[in-house]
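Complex shown without one protein chain; remaining protein chains in place.
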Amino acid sequence: MHLNNLKEIVARCEELAFDLSFTRAREWKSQGEGRIIVGHLPIYFPREIIHAANGLAVGILGGGDKKLIIRGDAYYQSYICHMPRSIIELAIDKHFEGFDGFIFPSICDVIRNLSGMFQIMGEGKFVKYLDFPQNFKPDIGGTFYRHELQTVLDEVYKLNGVEVTTERLNHSISLFNINRSLISQLYNIRQEFPWRMTAADLYHIVRAGYVLPVEEHNEILTNVVRLISQESGDPMDKIRVLVIGAFCEQPPVGLIRTIELAGCYIVEDDFLLGARWIQGDIETNSNDPLESVTSAYLEKSTFSSSVFDVGNPKEVRLLNLIRYRKVDGVIFAAPSFCDPALLDHPILQKECNDKNIRFISFLYSENTGQFKVIKEQVGTFSDSIKLWDEPVPAFSL
Amino acid sequence: MNQQIYTLGVDVGSSLIKAILMSYSDTPVIIDKEIEKIRKRNPGLVADQVIDHLLEKNNLKYSDIAYLASTGEGEMLQRKRGHFYSMTTHAKGGVFLNPGALTVVDMGALYVRAIKINELGRVLDYKMTGQCASGSGQFIENISRYLGLAIEDVGATSMKATAPETPSGICSVLAETDVINMVSRGISTPDIIKGIHLSIANKIVKLLSSLKATSPVALTGGMAMNIGMIQAVRELIDESNLDLEIRTHPDSVYAGAIGAALWGGFRYYKLN
Amino acid sequence: MKKYFLGIDLGSTTSKAIIIDDNDRIIGRGITNTRANYTVATEIARLEAIYNARFSLLKMKLEDEIEHKPEYKRYIKDVESVFQYLQFKRRLDRLNVQFRDTIEETFRDEKKEKISGFVDRIVREIGPVILDEYLNGNLGQKNQFFRDIVSEKYNKEVNALPGAFFESMMLVYDKSITHVENELTEYDFRELVHQSMELLNEKYAFMDDFTPDETGVGFDSEMNLLKGNYKQIYDSLKGHITFIANLDIHITNMVGTGYGRALLPFPEKSIRSEILCHAFGAHAVFPGTRTVLDIGGQDTKAIQADSHGLVTSFYMNDRCAAGCGRYLGYIADEFNISLNELGPLAVEATNEVNICSTCTVFAAAEIRELLNVGQKRSDILAGLHRAIVMRAMSLLARSGGVRNEFTFTGGVARNQAVLKYVSELVLQNYGKDIKINVHTDSIFMGALGGAMFARRS
Partner (left out) sequence: MSKEAAKERSVIIQKEMIASLFKELGTVKETGKKVVYTFVPGNISELILSFDMLPVYPELNALQSGMRKKSEGYIREAEQHGHSEDVCTYVKCDVGMMLNGNIGPTGEKIPNPDLLLLSYTGCFTFLKWFETLERLYPGVPVALLHTPYQEAHKITPEMTAYMVKQLKEEVIPKMEQVSGNKYDEEKLKSILRNSSKVEDYIVKIFDTTKHRPSPIDAYFAGVYYIGPINSGFRGTPEAVDYYAELYKEILTRIEKKLGPITPEGEMEEERFRLVVEGPPNWTHFREFWKLFYDMGAVIVASSYTKVGGVYDMGFRVNPDKPLESLAEYCMNCYTNLNLQQRVDLLSKCITDYHADGFLVNSIKSCNSFSAGQLMMMQQLERKLEIPTGFIESDLVDPRYFSYSNIKNRLESFFQMLEQRKMILNRP
């Protein structure tokens, strides 16, 4: 890969991001003693702690449209979202060979039960459902969470005997701080100059970070930031949108492309939320870095459908994001049958309505291959913002 | 005052090609129209024929047309100048035919699109049927074919129903079996057809209610040529106490093409 | 008196009947695509099965002789073909009458004259063509339905007419065919079979003019033997045929199954779920069967059975008929070809187009779209077939996967392309050692299971 050529970087990232054999991760593991791979499911997992234990945390995001489902359907009824069945298919087809353990963050009931399925199937050397506390007081939820993280570290220790020292963890945290900050720079640049790089390209670049050692990803990101800081391409007559609802089961890249082809620039999204979950830096010179990771979760988490939001209403947070990114409209795109995302929509949409923010919504699944209807909807959405200049009255929900 | 120009709108549907020739100025007027069944032919070629025929009939050359706009599946047309998305065109066309309408429902061969608009025809919100044919015009075509009815006669036949029978499931294929069953039980053709209309109308009314449609509602698209369908929608609207006035127009099937022709003119002025 | 058992499978698109003897041997098969009235459908299938049984019994009776005289076998086969033609002819005549009525009802004046003329011509042309195909081709073995045979020819003729008449001509057909298809036409077996023999005599007499090597590549030794002494064969078989025609085929017990089973005029204990019947039938034919896949007209079933042929679990699609046999029907319609040509065309594909919607009703629209973007017919067909199989694989997975042996039943199993993909995917995903069974009578498995239950209760 030529780090001076954006096209090549993107191509390489695309290849990495959708390498369902996780070649790079396995290669990395084989290059050192005591290295381990821990797979984790979407939304958020503090990858720093695995890094500090000489491990690589690899994001498992389903098979997308790259994996044919043959046996996965034996495990899920038709009215359950698509991602878990492709994960099962991957497991049956031995794509996770070489993985030492699996973390299932508490996202929803489907993922929770999937952790049990992995246990029954005997995948990996440990399978841990990581129960994120819904109580955000340091002495209650914090204590519990810290203990959960410690359980993970204990499991890893059993495998490779690596002691996570204060120094190690602080170092790992600082690397991930850099990672988060670079990604956030990319989003900031794209917000102003969305034509410099497509949303699909950005997606590939961020997603590659789910399967790469953070050091390598940081290098890629640094170069990309440098390259797109220069002017390239021409602005087009498109509206600017924020896409929300896609935090867990990932939309097919074709869908991301379709949205941009049908007259929109995606300037904010929740596609790979885990990489951007912690907002801002985690403290790097504490004597108790595990405590820093814990309090970052308690205090610096972004909002998502999997976290109880009393006292910190999500609609207000969405509104702030809309203002901050200066978007023309919101696209609610959720996986079919995704209860967490879909139950949030009425709340968020009501807020959009009240504030005269235009939005559309549709459902997808990770292997959707037909974008005709979606294209028509997005196209109309963009037409309806572009072709008329008069202010829009609020419309009912 | 903008000068008068000719615009042509072509709506490439999945079963019908609709074309409108318009004299566009501040008060646009429809000059001529043309409709043609695709019937397993290449829609692009059929559309070309339709365009040529329309021009010929009106002693016009292609170069006389200021803006040829396509909609529907018309992105493939070679001679188009611009393409607009179906909902944008149906909304515009629906309001042109039914001034004052605040909701337009396009009832086509594959999809039903319910579009909520403001006084200016701007799309505010919409709902659309998805990947299942249970509410589509194609469904009626299939059933009427089985019953040996011409599509043109379906509406009138349905109006003769006295005790409509609705099929049990939602799937149009399974409904076919139901229909066959009804035939054998001696249910009359009008009652069967009416039942099918009601089951489709049910889907449409559901769309309207989930969209929270505002009255008046203009029905457009091919199924709006079917008086039985319009009747069925009206009946179900009354039944579900939705306070919606239903309007339609004899040229409803052309709504998409009209909308395209109108938007074409609009863009032409804007670009020149 | 010999005991016979009848199984009736009232499917969603076809009705099948099977007659077995008390050794579980299949001796009669009947099938119809009549759907309007389940009683009529049952009758048609049953009568067909009895006609078919008479021919089977004839062959069984003459088993020893046939072994020595292959020309006997050939002769009986020919009689059967002609017999089928005569059945066809009666219905065609009936259709022609219906055409008249429809035209009378539907059109006026000049248009009426024109349409009438076209229809006349078509009917006149269809008759001989089809006779030829029965006599000299193998239409009899193709297992096609009256509607399919006629519509294929009719469509071809209509397409040659001026386009302005297309709608009207199709309307005449659609309005008439349903009536005829749903009528029970009883035939007198004796009369028809003797008529067939007379017709055959003409055929063979006419063939005398050829010398053997003129038949070229298709040189046919049986035919050669037949030609020379058909008169003698006629004489010696006539007695047997009369005997069989007069034979009383007594049905001791029967069991009904299938989608429409609740509507069968049978007592409740004679009705079995189609899932049990399919498994039982498949197991009877292939005793190693553990997994059964049945793709029928409107439903697909995946069934797991134990070593006794008893169902242990199953999964079927309902509510949505996407990807079932009817889907293939719409596709064949759209391409203007007959059902049994679909598979072969799809197998030729070099590529598989990705098909997104398996909604049966949308199939036609999707095909048109794909054709318009320049995809090849065979590639589209390949994609469509693959889509069907993908759905079936998902049901199989839900029912518990595929265990050895795997038997594929139902009408769609006759389709080579579907079979090809099923085999590929099963072997790839469930192990190369899985044995895959498909029987030529796959479509009859449900009825067979029914008949076997009838014998056992």
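Going by the order they are written in, the chains are A, B and C; count residues from 1 in each one.
Just so we're on the same page, contacts are C-beta pairs under 8 Å (C-beta built on N, C-alpha and C of every residue); 3 or more make two chains touch, one makes a residue touch a chain.
Fair warning: this is a prediction, and the values are worked out from it, not measured in the lab.
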Taking the whole complex into account, name the chains on display that the unshown chain touches. A, B, C
The one residue from C:72, C:85, C:314 or C:421 touching the chain left out of view is C:314
Touching the hidden chain in the complete assembly: which of A:86, A:115, A:179 or A:258 does that? A:115
In the whole complex, not just what's shown, which of A:86, A:302, A:349 or A:377 touches the removed chain? A:349
Which parts of subunit B are in contact with the chain that was left out? 168-169, 209-210, 212
Positions on subunit A contacted by the hidden chain, ascending: 74-77, 79-80, 84, 106, 108-110, 112-117, 119-120, 128-129, 131, 133-135, 137, 139-141, 143-144, 147, 305-306, 308-310, 334, 336-340, 342-347, 349-350, 363, 397
Since one chain isn't shown, list which residues of subunit C touch it in the complete complex. 272-276, 308, 310-316, 318-319, 398, 400
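We adopt the following convention: only the chains that are shown with their structure count from here on.
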Indicate the whole-number Å distance between the mean C-alpha point of subunit A and the mean C-alpha point of subunit B. 41
Could you check subunit C for residues that touch two or more other chains and list them? 357
Can you list every residue of subunit A that touches 2 or more other chains, as numbers and ranges? 370
In the complex with subunit B, residue positions of subunit C that touch it: 12, 35-38, 40, 102, 166-167, 171, 174-176, 178, 182, 259, 298, 319-322, 324, 326, 334, 336, 357, 359-362, 364-365, 368-369, 371-373
Touching residues of subunit C toward subunit A in the complex: what are they? 354, 356-357, 390, 393-395, 397-398, 400-401, 425, 429
Residue numbers of subunit A touching subunit C in their complex, please. 68-74, 369-370
